[in-house]
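Below you will find the structure I want to go over with you.
All protein chains but one are shown at their positions in the complex.
Moving on, here comes chain A:
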Amino acid sequence: MTLLPTSVRAASPPPAPTPRSRRRLRRQSLAGWGFLGPFVAVFALVFLAPIGYALYLSVFKDKLIGGTSFVGLENYTQALTDPRFWEGVGRVGLFLAVQVPVMLGIALLVALAVDSGRLYGKAFFRISVFLPYAVPAVVASLMWGFIYGTRFGLVGNINDAFGITLPDPLSPSLVLASIGNIVTWEFVGYNMLIFYSALKVVPRSLYEAAALDGAGEWRIVTSVKLPAIRGALVIATIFSIIGSFQLFNEPSILQKLAPNAITTDFVPNLYTYSLSFSGQQHNYAATVAIVMGVITAIVAYTVQLRGMRKG
């Protein structure tokens, strides 16, 4: 089973109906919409309607005097010049630039190692490295948060045992890196499995041909395997970028452990959340969510275009 034909075949409609009858065509439409209808109805309610509602909210403002009034693009101007928003964007940008390459790099190396057939117990590797993906972000953050802790965490243990003082992972200067570690831990295995699944369907005849040409193991990796899984690499990158821009769970949970390091505008999503739930600024929160969504879409789309073009 090769990758491309799958998607091509899937994309093309089923064979054209024989000109036997128009009734059959109508029956097809009816049945098709019957099966698809429930999904589309709920989809409209939880995807399309909120987007529309957010757009609607974003052009109004709730004023103390005079109530809600139409303000045009005023909220957008405010968001685009809001230092608290841009600070959060900068933070996820930094996070993205460091965490995503590290995570995908480790994931790729493990996938190549498992795929090379040169590991003892490769099934155990595959399962164990993927296991953290099953752990909820809440549990992962609590667990790591405790481990980071100087009171009864491993960091505290090490400090006591060696009489040293390690830098506090939950201090303002290190907390972003500590969050990066949690996210990496959660998703290395997931990305590894994406890469490994893609590697597994590379036809072995390609390796044989390369070996015939005298390519060594490493050369086969760089010249055959990596180009063959380009699609999976691009997809994993895009998913990771979207995930980074939407960073919320980990900082939100760690906030209780490190209230001074993680402010309410630490990342854009946390900012949106506190705007609407602590500040009751619903209109502005909706605007920030839209701006962030647009930024995410632009970055993800750019990566996709670049990733595909190089091929």
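To be clear about the criterion, a residue touches a chain if its C-beta (ideal position, glycine included) is under 8 Å from a C-beta of that chain, and two chains touch if they have at least 3 such contacts; residues count from 1.
Just so it is clear, contacts and distances are computed from a predicted model.
Engineer: I notice the complex is incomplete. Of the names "Membrane protein", "NADH-quinone oxidoreductase subunit K", "Xanthine dehydrogenase family protein molybdopterin-binding subunit" or "ABC transporter permease", which is the UniProt protein name for the chain that's not shown?
Structural biologist: "ABC transporter permease"
Engineer: Based on the whole complex, identify which of A:A79, A:L96 or A:A198 touches the chain you can't see.
Structural biologist: A:A198
Engineer: Using the document's definition of touch, tell me which of A:A79, A:V129 or A:V183 contacts the absent chain.
Structural biologist: Of the listed residues, the one touching the omitted chain is A:V129.
Engineer: Touching the hidden chain in the full complex, which residues of chain A are there? Just list them.
Structural biologist: Contact residues on chain A toward the absent chain are 1, 3, 6-7, 9-10, 13-17, 25, 27-36, 38-40, 42-43, 45-51, 53-54, 57, 106, 109-110, 113-114, 116-125, 127-132, 134-140, 142-144, 146-147, 151-154, 156-157, 161, 185, 188-190, 193-194, 196-198, 200-201, 204, 207-208, 210-212, 214-217, 220, 231-232, 234-236, 238, 242-243, 245-246, 248-249, 252-253, 256-257, 269, 272-273, 276-277, 282, 285-286, 289, 292-293, 296-297, 300, 308.
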